[in-house]
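Complex shown without one protein chain; remaining protein chains in place.
Going by the order they are written in, the chains are A, B and C; count residues from 1 in each one.
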Amino acid sequence: MRDFTDTRDWEQFHSPKNLSMALSVEASELVECFQWLTEEQSNSLSADQLAAVADEIADVQMYLVRLADKVGVDIVSAVDQKIVKNEKKYPVEKVKGSSKKYNEYE
Amino acid sequence: MRDFTDTRDWEQFHSPKNLSMALSVEASELVECFQWLTEEQSNSLSADQLAAVADEIADVQMYLVRLADKVGVDIVSAVDQKIVKNEKKYPVEKVKGSSKKYNEYE
Amino acid sequence: MRDFTDTRDWEQFHSPKNLSMALSVEASELVECFQWLTEEQSNSLSADQLAAVADEIADVQMYLVRLADKVGVDIVSAVDQKIVKNEKKYPVEKVKGSSKKYNEYE
Partner (left out) sequence: MRDFTDTRDWEQFHSPKNLSMALSVEASELVECFQWLTEEQSNSLSADQLAAVADEIADVQMYLVRLADKVGVDIVSAVDQKIVKNEKKYPVEKVKGSSKKYNEYE
C-alpha cells in the first residue's frame, strides 16, 4: 500500500488527519449498506449486498492500515492491549445476566 | 472475540447492522483525535495523543473483525481483491503528474 | 454563534474542513445513542435517553449552521432546492407500492 500510494504521488494527501476522514467516510459507506435493513435482514444478505459489504470492509481495512502505518501504531499489539483493558472493564461476572444495557457500561 | 462476546451474553446486540453502527462510531472517535489539529500537527503526535489514537485504531479493528466474521467475509481476501480493482481504476500512468485532484477519480 | 466562537479565539479552528469533521463526530454521537437499541426501542426513548438525543441533535444543528455560515450556504434555500430534486428523483407513482427497496433508488 505504501508503494501504491507512492507511485501515484498521493503521499501528499495522506496526512493522518486526512486518513482519519477517509476512514470514517468508508465506515459510513458500510453503514449505508445496512441503514434501511432490519437487524434480521442484515443477518441474511443477498450475494449482491454481501459483495458491496465486502468491498467496504476492504476499504475500511486499507485506510486503517495506512493510518496506523503513518502514525507508527502496530495494530495487532494495539488490539491485544485493548482486549486486556476490555476484560477488566467488563468482567463476565458483572456483565452476564445484568439488566443493564450494553452501553451503560461504556 | 467470539468468546468475549458470547460469555457476556452480548451476541444479541451484534447484528451486522448494529456492528456497522458501532464501527462508524469508533471511526468518528478517531476523527475526533484529529479534528482540531492541522495536518502538520497530525504528523507529530504527542505520546498521549498517540496512545488515544492507538486505542481507537484497536476499536475500529475489533468491530471490523466482528462484522466480517458475522457476515462471513474474509478480510484479507477482500483487501486483495480491492487492491486489484484499485490498480485498474487508478493506473499509474494516468494518475501520476495529472493535474486532477485525487478524488476526481472516484 | 459567530460571537461565541470569536470571543473565545476559536475562529482559528473553524475551517470548513474541520467543521465538517466536528459535524460528523456529533452525528456519530447520535448514532451511539441508538446503536444497541432495537428499532422499536428507538421509538420509545426514556427521559434520560431523550435528553441525550436532544443534546446531540443540538450539537449537529450548531455545527451545521457554523459550516453553512463559513461557506456561505443558506440552509433554508439549500433544503428547498433539494426537496424539488428529490420529488423528481422519487416520483410517488414510481415509488409507492414498488417492490424495490428504498435505497435501490439512490
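The working rule: a contact is a pair of C-beta atoms (placed from the backbone, for glycine too) under 8 Å apart; a residue touches a chain by one contact, two chains touch by 3 or more.
Small disclaimer: the values here were computed from a predicted structure and weren't measured.
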| request: In the full assembly, spell out which visible chains the left-out chain is touching. | output: A, B, C
| field | Missing-partner contacts on chain B, residue numbers | value | 21, 24, 28, 31-32, 35-36, 38-39, 101-103
| task | Tell me where the left-out chain touches chain A, residue by residue. | result | 13, 18, 21-22, 24-25, 27-29, 31-32, 34-36
| Touch residues of chain C, complete complex, unshown partner | 1, 4, 7-10, 13, 15-18, 20-21, 23-24, 27-28, 30-31, 33-34, 37-40, 42-43, 45, 50, 53-55, 57-62, 64, 67-68, 70-73, 75, 78-79, 81-83, 86-87, 90, 92, 95-97, 102
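Simple rule for what comes next: only the chains that are shown with their structure count from here on.
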| message | How many angstrom lie between the centres of chain A and chain B, each centre taken as the mean Cα position? | response | 4
| message | Between chain B and chain C, what distance separates the C-alpha centroids? Give it in angstrom. | response | 22
| field | Sites on chain A at which at least two other chains make contact | value | 21, 24, 28, 31, 38-39, 102
